[in-house]
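Every protein chain but one is kept in place in this view of the complex.
Coming up: chain A.
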Amino acid sequence: MQRNVKLEEFEIETKPSRSSERGKVRNFIYDGNTGAFLGRTPESWGKIIIFYIVFYASLVALFAICMVTFHQQFINPRVPRLQLDRGLIGTSPGLGFRPLPPDVRSTLIWYKGTSYESYKYWEDQLKEFLSVYKMKGQTAGAGQNIFNCDFRNPPPPGKVCDVDIRGWEPCIEENHFSFHKSSPCIFLKLNRIYGWRPEFFNDTQHLPQEMPVELQMQIKNITEYNRDYANMVWVSCQGETPADKENVGVVRYLPYPGFPGYFYPYQNAEGYLSPLVAVHLVRPKTGIVINIECRAWAKNIKYDRREKLGVVHFEVMIE
C-alpha cells in the first residue's frame, strides 16, 4: 500500500485498515513496506543469528572445555576410572547364555528338531556369536597377542588366552551345534569386569553344601587328574523343578564344567575373548517346556535367584 505523503498530514483520523486474515499472514511472512521477513527485517535477523551463534558457541565451548578437561585428567581410554566395588559394576559378574531368542523379552529356545528352517535361527545366532572366536587370527592385533595359557602358565600383561573351539566338540558349527539331533548346545558366558579375580572353590573337601552333587563329583574327578584344575569358576545347569530336572536329562559341559581361572582378571587387553562353556543337553525330553537354571560358582559371585545374581535362566522346548 503506497502512501501519499502530501495527503498524510490531512489524515487526522485514519481508520484501521481492515486487512484479511490471509493478508495478515502474508504480511507476516513478507512485509513489503519494511522488508521484514517473518516479522523481522533482514538486519534484525542477522543480529539475532549472530547473537545466538556467539551465545551458543560460548556455551558449547564451556561444555567442551569441561568435558575435555575431565577426560584428560581422569579418563584413561583403556582402564575404567571406577573399578569393581568403587564403581557400580560391582564384583559379582552376571552369567549370560547364547543363543538369544528373537523376542527380546523372552528366554525360550523353541524349535522343531526335524526342521532345518526351525533351528536355522538359533544356529545363525550362535554362528554370529562365535565368529570372533573362530576368526581371532584375523582380527587386528589379536593374533600376535594370543598366548597359550594353562593353569600354571597365566598370560603375561597385554597377552590374552586362546579359546579352543575344538574343545566344544560336538557343539561346533559344522555339527549345527547339535541342534538337529534334538540335543542342543547352549553357550554360557561370564560378564567381563575389569580387574575382577574370582575366588575359586578349589578345596574339593569343602565344596558348598548347595552345590549339585553331579558338579561336586565332576570337580573331584577333574582335580584328581590335575590339582590345578581346581582354579575354575564352576558352572552347573539343572532343571528348576523336580519335573524339569527329570526332563532335562544328561547335561554335559564342554570343555570343562567351568571357566578356567587363567582367563582372569580381564584387563581390556587387545583381542581378549571371554571363556565359554558349552552346555550340551544330551537327551532332553521333547514336546515340553524345560526350565533350566545355570549357576556360576565362585566365592565372590553372589547368588540371588530373585535378583538374578550369579544365575541365568532359560527355557528349552524341542518339538
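The working rule: a contact is a pair of C-beta atoms (placed from the backbone, for glycine too) under 8 Å apart; a residue touches a chain by one contact, two chains touch by 3 or more; residues count from 1.
Definition applied: contacts and distances are computed from a predicted model.
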Exercise for review: Just go with whichever of "Na(+)/K(+)-exchanging ATPase", "Pyruvate dehydrogenase E1 component subunit alpha", "pantothenate kinase" or "BHLH domain-containing protein" UniProt uses as the name of the absent chain.
Suggested key: "Na(+)/K(+)-exchanging ATPase"
Revision key, fill the gap. Checked against the full complex, the residue among A:I53, A:V79 or A:M135 that touches the missing chain is A:V79
Review point. Which residue from A:K112, A:K127, A:R192 or A:K245 sits in contact with the chain not drawn here?
Key: A:R192
Check your understanding: Can you name the residues of chain A that touch the chain not displayed here?
Key -> 47-48, 51-52, 55-56, 58-59, 62-63, 66-67, 70-71, 74-75, 77-82, 87-90, 93-96, 100-101, 104-107, 189, 191-194, 266, 268, 272, 307-309, 312
